[in-house]
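Complex shown without one protein chain; remaining protein chains in place.
So, chain A:
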Amino acid sequence: MPDQAVATGGADGRDGARSAPSTRRAAVRVEGLWKRFGEQVAVAGIDLELPAGQFIGLVGPNGAGKTTTLSMVTGLLRPDMGRVLVAGHDVWSDPVEVKSRIGVLPEGLRLFERLSGRELLGYMGRLRGLPGEETDKRATQLLDVLDLAGSQHKLVVDYSTGMRKKIGLAAALLHNPEVLFLDEPFEGVDPVSAQTIRGVLERYTASGATVVFSSHVMELVESLCDWVAVMAAGRIRAAGPLADVRGDAPSLQAAFLELVGAGGRDAGDSLDWLGGQAAR
C-alpha cells in the first residue's frame, strides 16, 4: 500500500540559490488518498507534500491516475478515503478557504463555450466575487498577454485547442490564486501557444505562487519543473526535487521508464518482418 519511495518535502536540490524549499510550508498536503471506480482502483493511497513556490510536475503514463488525483485535490471529485490540505485548509471540510486560493484547469471538461473569450472571463471573475471593473481590467490584461485579444469576441466553441487551453488558463488565473492546478496544459497545444503559456506560468511562480501540472511529456517536465512526482498505477513511485528523482539517469525520461518498470521493454524480435531488409 504505502509507496516504496515517497520522498516528501524535498531536500535541497540542485538550485542552491533558491530559498530552501524544505523550510517553507507545504502548498498542498495529500494524506492517504484513495479512489476506486467499480473494480478498478484509480488512486491507491497517495501521500504527498508539495512545496510552495515551486513549479511541480505530476508525471506518469496514461491511466496512471493523474487526472483522478488532481480532480480530488481540487474538490471536483470526492475521494473514497484520505485528506487533502491546501495552504493548511481541508479541501472537503473548509471549501471557503480553499476555493478562493486555488485555480484549476481540468482536462476533458468543457468550458461555457457559448460565451466569447472575454465574456467567459467576465463571468468567472464575477462568480469569484471580484468587482466588475477589476474583472474587466484583469481580463483585458490576460487576453493581451495570452495573445487572445484578437479573438476575444469569438465564441469559445470556435476556438482551437491551444486557444481553449489559454482561455482556461486565464479563467484559472483571474482571481490570483496561490496554487494553480493544470491537467495536461500543453496537450494538443502548438509550440507558439505552449511558449506563451510557459512564459505566463514562469512569471507566476517567480512571484512565489505554486503551479502543479500533470503531463506525460518528460522533456517538458524536465525543462520546466523544480520538483516532480512520478505516478504509475495509482501510486507515487518517486517524488522530490527534479535532480533527486532523476538521480544518475541521463534524463528524466530514462529515470521515469525505470521507475514505472518500462525500461527493459523492447520492440525486440517480435516484429522481425518489419523493415526494408526483411523478407516480404
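Operating definition for what follows: a residue touches a chain if its C-beta (ideal position, glycine included) is under 8 Å from a C-beta of that chain, and two chains touch if they have at least 3 such contacts; residues count from 1.
The criterion applied here is as follows: contacts and distances are computed from a predicted model.
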Refer to UniProt and select, among "Cytochrome bc1 complex cytochrome b subunit", "Transporter", "Sulfate transport system permease protein CysT" or "NADH-quinone oxidoreductase subunit J", the name of the complex member that is left out.
"Transporter"
Just one of A:Ala87, A:Leu115 or A:Ala233 touches the chain that is missing; which is it?
A:Leu115
Touch assignment to the omitted chain, from A:Gly45, A:Gly60 or A:Pro106, lands on A:Pro106
Of the residues in chain A, which ones touch the absent chain?
74-78, 95-96, 98-100, 104, 106, 108-116, 118-119, 122-124, 126-129, 131-132, 136, 150-155, 157-158, 160, 171
